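Omission of a single protein chain aside, the complex is shown with its protein chains in their original locations.
Labels for the chains are A and B, by order of writing; each one numbers its residues from 1.
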Amino acid sequence: MSDKFTLILFSGDYDKAMAAFTLANGAAGNHMDVTIFFTFWGVSLLRSRNQPRPNFLENLFKSMMPSGTRELGLSKMNFGGLGPKLMRKLITQKKGQTLDDLLAMAKERKIRFVACEASLKLLGIEPSELIDYEHLEVAGVDCFLNNAIESKVALFI
Amino acid sequence: MSDKFTLILFSGDYDKAMAAFTLANGAAGNHMDVTIFFTFWGVSLLRSRNQPRPNFLENLFKSMMPSGTRELGLSKMNFGGLGPKLMRKLITQKKGQTLDDLLAMAKERKIRFVACEASLKLLGIEPSELIDYEHLEVAGVDCFLNNAIESKVALFI
Partner (left out) sequence: MSDKFTLILFSGDYDKAMAAFTLANGAAGNHMDVTIFFTFWGVSLLRSRNQPRPNFLENLFKSMMPSGTRELGLSKMNFGGLGPKLMRKLITQKKGQTLDDLLAMAKERKIRFVACEASLKLLGIEPSELIDYEHLEVAGVDCFLNNAIESKVALFI
């Protein structure tokens, strides 16, 4: 059985997500069994649609939360949202991989995605609002713990 | 002997503390031997009283540092301090657990708390200013390392 590599992606920052997917893709490329748990702001990476909710507070957070890779900010030098655009431009100039490229590669490598059930509930995000990906599931903290315990490496990002 | 689960909580953010306690409580619920090391801004969670200090710089940082769960900010969308209030309101609406609930559960589950000695010294916080909890101790980095080495999972939050 191949070694397990588990990430918990709490952050919704473009740069931290890049780091997470770079590590995850590298591990998968080395034939490790990789799982990424998306929790709290990290779930924004998995959002593809935005269904308005009856709850005002949910809508406040949801409307402020990024949806998909294009709306994420940088943890530093965000330049009021301009940072990620510049970063993407810089990456393209360098013939590097943007977060979209890294996400696409993660799917090619069949990396397992798990969206944190409690975070979805808290932020009022329906599973139907998440990206379409056959290896995406919704689960709770026990699912993360069971995976982490069996993993050679488990990181919180 | 049950598996060890160790967290180092560096952050003083409400949302990151929620993630830390959710993981810790889940691990304790699964009969793991859980320890949380509170270091740097993370020690604010353990503060219950604020004794003014003779040192100006200490008082500057101490007076700016949150004291207890009610004063923590969010790592994102803090809305100038309003964020955590909204988050608590949203959690309550969802019948979820606020950070206070999570902290209370961590105590019920007898999770071991360790406050970083160097952080307390640096920020001028006396052990007498920390919350009353029989499983709270003050120790240094070696204590963390010894625990982490024996742990199945160790995360920096």
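By definition in this document, a residue touches a chain if its C-beta (ideal position, glycine included) is under 8 Å from a C-beta of that chain, and two chains touch if they have at least 3 such contacts.
Bear in mind the structure is a predicted one, so any value in this text is a computation, not a measurement.
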**OP:** Using the definition of touch stated at the top, determine which of A:72, A:130 or A:155 touches the missing chain.
**Re:** A:155
**OP:** Would you write out the residues of chain A that touch the absent chain, in ascending order?
**Re:** 3, 5, 15-16, 18-19, 22-23, 26-27, 30, 32, 75-77, 86-87, 89-91, 93-94, 96, 152-153, 155-157
Subject >> Residues belonging to chain B that touch the chain removed from view >> reply: 8, 10-12, 39-41, 55, 57-58, 60-61, 64-65, 118, 121-122, 140-142, 144-145, 148-149, 151, 154-156
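The rule we apply is simple: only the chains that are shown with their structure count from here on.
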Original post:
Using mean CA coordinates as chain centres, what's the chain A-chain B distance in Å?
Top reply: 25
